[in-house]
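Note that this complex is displayed minus one protein chain, with the remaining chains in position.
The block that comes next holds subunit A.
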Amino acid sequence: MTGARRVVITGSGTINSLGHDVPTTLAAMREGRCGIGPLDLRDAERLSVRIGGQVRDFDPQAHFDRQRIVLYDRFTQFALIAAAEAMAQSGITFDGEAGEMSGVVLGTAGGGLGTSDDSYRAVYEEGKNRVHPFVVPKLMNNAAASHVSMTYGLRGPSFTVATACASSNHAMGLAFQMIRSGMCRAMLTGGSEAMLCFGGIKAWEGLRVMSKDGCRPFSATRNGMVQGEGAAVFVFEEYEHARARGAEILAEVSGFGMTADAADIVMPSTEGAVRGMRAALTDAGLTPEAVGYVNAHGTGTTANDRSECAAVAQVFGPAAEQLMISSTKSMHGHLIGATGAVELLACIMALREGVIAPTIGYEAPDPECPLDVVPNEAREARVEAVLSNAFAFGGMNAVLALKAA
């Protein structure tokens, strides 16, 4: 797009099972540390899936006062913590007119699912006829985006995107497009998810795609996905604006592709993924050869990993042999509507630090996944451009392209 504005990332923040901030999370990815462990939640003994990437040692009172805690579901708390870190790193402010030119777009799939779960338990199981007055403002899917907007005075385009596992990639893609088009100057964007409650896991058990013992993407021994929770939020900013204020640029967001399989509600289509990656490359003006790393969707299910590898092989052709592709879900679990946001941290680490996060838990090669999946140990490598894949249930695909700053 000639004459279009460029979009850069000037701040990043997160809380997830690997760490309560970006430096801790990146250190874990460099070390190939696993954040997945036994689930600590009410009625866990009635679950058949008892592992997950939970945020541990988390004390909401260390972050929020009593009046706020009663208003914030766990997914809102995660979003606000991640946003605060991103804002501090960016140094951007949204006073006056700047706030009108800026907004917040976040992804989530479950929204305030824990609030729903607790309230249903109160009325159905405990037979209560009254619930807390804040149930609705806590559980609504846009609660996190709204509180981020209120906290920082973001008064421009603000909303929540819900496309299951692609939610945060769709959110960040839209934020990117709004800045590139000139509609906005800066956006807080990413995703947040807190589905690790009894009802949340119970629902996923029903599909029988969850692993009971670990997330091993691309490994012949994989047997399903493992859920995680948390958030990652970024400051996306128009390049000239960031440069004028002397902000440190972490990476450039250079392209976005989104497609729909229009095929099946749960089974992924290789064709839809191929078109999604090609759309992102074209949008970014990148050739496949220019891309050194792909952060895979890599859920660890039989179907996704096989289909995704076939799609990568088609898009990259002979260049697939040099390509590194890894799934960091093996470490932090699948954060559903926030997963693309946490995974973007691995993309930024690859571009800024030349460290490729590994796919841990890799035990044996699968002939249907014949790619360099950076098994078990992080690798030093210089890459100039990366893709980040997200392929949702419902066949909705969102792929971001990033370049080194």
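The rule is simple: a residue touches a chain if its C-beta (ideal position, glycine included) is under 8 Å from a C-beta of that chain, and two chains touch if they have at least 3 such contacts; residues count from 1.
Everything that follows uses one rule, which is that contacts and distances are computed from a predicted model.
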item	value
Which of "Sugar ABC transporter permease", "4Fe-4S ferredoxin", "Acyl carrier protein" or "Cysteine desulfurase IscS" matches, in UniProt, the chain that is not displayed	"Acyl carrier protein"
Hidden-chain contact residue, picked from the options A:V8, A:V209, A:L371 or A:V386	A:V209
Contact residue for the chain not shown (choose from A:R74, A:R180, A:R222 or A:H297)	A:R222
Positions on subunit A where the hidden chain makes contact	206-209, 211, 222-224, 264-267, 301-303
